[in-house]
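Entry: chain A
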Amino acid sequence: MPTVIHSSLPLWACLASLLAAPVIVLFGREPTLREATTFAAGLLKFGLVLAMLPWVLDGRTVEYTLIEGIGGIHAPIRFRVDGLGMLFALVASSLWIVTSLYAVGYMRGLHEHSQTRFFAFFAISLSATLGVAFAGNLLTLYLFYEMLSLSTWPLVTHHQDKEARSGGRTYLAYLVGTSIGFALPALIYTWVKTGGEISFGPEGILASTDIGPAQGMILLLAFVFGFSKAGLMPFHSWLPAAMVAPTPVSALLHAVAVVKVGVFCVIRVFTGVFGVDLLSRLGVATVISWIAGFTVLASSLIAMSQDNLKRRLAFSTIGQLAYIVLGVSLLSGHAVQGSMMHIAMHAFGKITLFFCAGAIFVATGRKYVSQLDGLGRRMPVTMAAFAIGALSVTGLPPTGGLLSKFYLVWGAAEAHQPALLAVYLISSVLNGVYFFPIIHRAFFRPPIDAGEDTPGTGCCAGEAPLACVVPLSITAVASVLLFFFPGLLYDLSALMTGGK
Partner candidate 1 sequence: MDLLNQYLIPHFNYWAYVILMMIGMHAMIVKNNLIKKLIGMSIFQTAIILFYVSIGVKEGADIPVLHHHAPEVAESHTPAADPHHAVDPDHYANPLPHVLMLTAIVVGVSTLGMALAISQSIYKDFDTLEENEILAKIKQGGPGIDV
Partner candidate 2 sequence: MKWIGLIAVVLTGALLLSAVGDFPDFGDPKSPANGGVGDFSVSQYYITHTEQDTKVPNVVTAVLADYRGYDTMFETTVIFIAGIGIIAILRSHPPGGRRGPAHPIDATVDGDHQRIIIGITCRIMIPIIQIFALYVVAHGHHSPGGGFQGGVMLGASFILIGLSRDLQAALARFSERRFIVLACLGVAIYAGFGLLCLLLERNFLDYGVLDGFFHTDPVMARSHGIFAVEVGVAFTVTAIMFAIYANLSSKGRLDEGL
Partner candidate 3 sequence: MSEQLPAILLVAPLFGALLIGVASPGDPRRAFPIVLLSLSISLAATVALLTKVVSSGPVDYFLGGWAEPLGIGIQLRVDGINALILVFIALIGLLTAIFSYRGPDDGEPTDKAPLFYILYLLLCVGLLGITITGDAFNVFVLVEIASLTSYGLVAMGSSPRGTLAAFNYIIMGTIGASFYLLGVGYLYMRTGALNMAQIHSLIALPEVAASQTILVAFLLILVGVWIKMAFFPLYGWLPNAYTYCPSGASGILAPLVTKVSVYVMIRVMLSVFGAGWVFQSAGWSQTVVWLAVIAILAGSFIALAQVELKKMLSYLIVAEVGYMVGGAWLANHWGMVGAIYHILADAAMTLCLFLAANIFVKHAGGGRIDRLEGLFRRMPVVAGAFVVGALSMIGVPPTGGFFSKWYLIRGGIEAGQWPFVAALILSSLVNAVLFFRIFEVAHFGRKPADGHHHHPPHADGEPSPEQQGTIGETTGSDRKPRLTAVAPLVAAAALVLLVGIFSGPIVEIIRGALQGMPHVGAAAPLIGR
C-alpha cells in the first residue's frame, strides 16, 4: 500500500491563484503589474505541483485535511493527490501559464473592456480546477466543482451583450441545474449509504456497501449526468453556448480546465466512488459506454456541419470527451490508462486549435470556416500549428494523440467490445473529415481578397501579434514532443491502473 505523506502543499497549490485574485484587482490600474501577478501566480502554482511530483511518481499519495469539523461526520475538506490528480493538475497549471501569455496578447489586441475582472476570475477558476484535481472526498470535489461553475460565468459573459447574456444563461442553467439536480442527491445518497465515509481511497467508497444493480445504475447515471461538464449528450449544449466567451476563455477553460474537470469527476466516480471491480460485478457501466459512444458519433457528425470555427471545435471537444468517458466505462486496464493519457493529449491538441482560431480572429476578424481560403500564405505559422493540432486530435503519427487513442483501441479490444472498437475507428475517420478540409482550404485555395477584413493589428504581414503566435507554437511543439516522450504521462496513468 503506498504510504501517505501529510503536507499542506496541495492546499497552497490551490490557494496560489485564489490569493492572486485580490492582488490582481489591487493592481487594476497598472496593466503590466497586473499581468506580472498572473504570471507569478502561474509559475508558483506550477512549481508547487511539480514539488509533489516525485512523491506521487514513486507511488505515494499526499493528503491534507483542512477543517476537521465541517460537515459533522467524516466529511471535512480534505485534499488527496494521487496519479490521476497529479496528471490533471500538471496539465492545467502548465497550460495556464501559456494561456495567460496568450490572453494578454488577445485582450490587448482587441482592446477588451474590464480586463482586471477577467484576469481575477480567470485566477479564481484555476484555483477551483486544481481544487477538483486534488479533492480528497466527494464533498470537496462538489465544493470546487460548484466554485468553478460560478467563477467561469463572468468569463463566459465577458462581452456583456445580448449573445453573452443568453449564452451565459444556458451555460449556468445546464451546469448549476444538473449539479444540484443530479449530483447533489447522488452525493448525499452515497453519504447515507456509506454512513458518512465519502473519502477517496485505493478501492471505491461503495465497494463495502451492498448496493444492488438497480440502485447502482441510478446512482451512476445521476453522477455522470450530474457532472454535466463532461459534456455527454443530452446535457452537452452548454459547451457550444459557451463559445460566446473570448477565445482565451474558450481555449483554456472549454478545452482544458472546465471540460476536463467534468471528465475528471466522471473518472473519480468510476474509480474512486464505485471502484472498477464493483462496476464490473454490477455490469452497469455498459450503459454509460453506449451513451458515450452515441455522443462520439453524433458530435462528430454535427461538427462536420458547423461553419463557425469555434463551434466546430466545441463539438469536436464534446466528441473527444466522450472518448475519455467511453474509455473509462470499458473498465479494462489499458482503456482506463488510455483515457487518462487522452486527457493530456487532447488538452494540448485542442488548446492549440483554439489558440489558432483566436489568432485568426485577432489578425483578420474572420470567424467562419468558409472565409479561411488561402490563409496559409498569410499566416503560415498559425496554420501550421493548426495542422499539428488537428493531427494530434485525430490521432495521427507525429503527434501524441495517436498514443492515447492506441491505448483506447487496445482497451476496447481487451474488453471484447467490437462495436465500441468500431466506434473509435469510425470517429477517428470523422475527425479527419471535419479537420482536413480546413487545412486544405487554408493552404491549397487562392486567397479571397483581404478587402473586407478589419485592419488587423497583426505584426508581420497578417500574423496575429507575437503574444498570440508564440503560445500556440509552444503548445503545437508540446503535442509533438508528447509523441516522442510520453514517459511521464505513461507512468502517472499506470499508477492508477497498475497500482490497483
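In this section, contacts are C-beta pairs under 8 Å (C-beta built on N, C-alpha and C of every residue); 3 or more make two chains touch, one makes a residue touch a chain; residues count from 1.
A word on the picks: all candidates are chains of the complex that A comes from, given by their letters.
All values derive from a computational prediction rather than experimental measurement.
In summary, of the candidates 1, 2 or 3 that share the complex with chain A, the touching one is 3.
Within the complex formed with candidate 3, the chain A residues making contact are 28-29, 31, 67-72, 76-77, 110-117, 139, 142-143, 146-147, 150, 153-154, 157, 159-165, 168-169, 172-173, 176-177, 180-181, 184-185, 188-189, 191-195, 209-211, 244, 365, 454.
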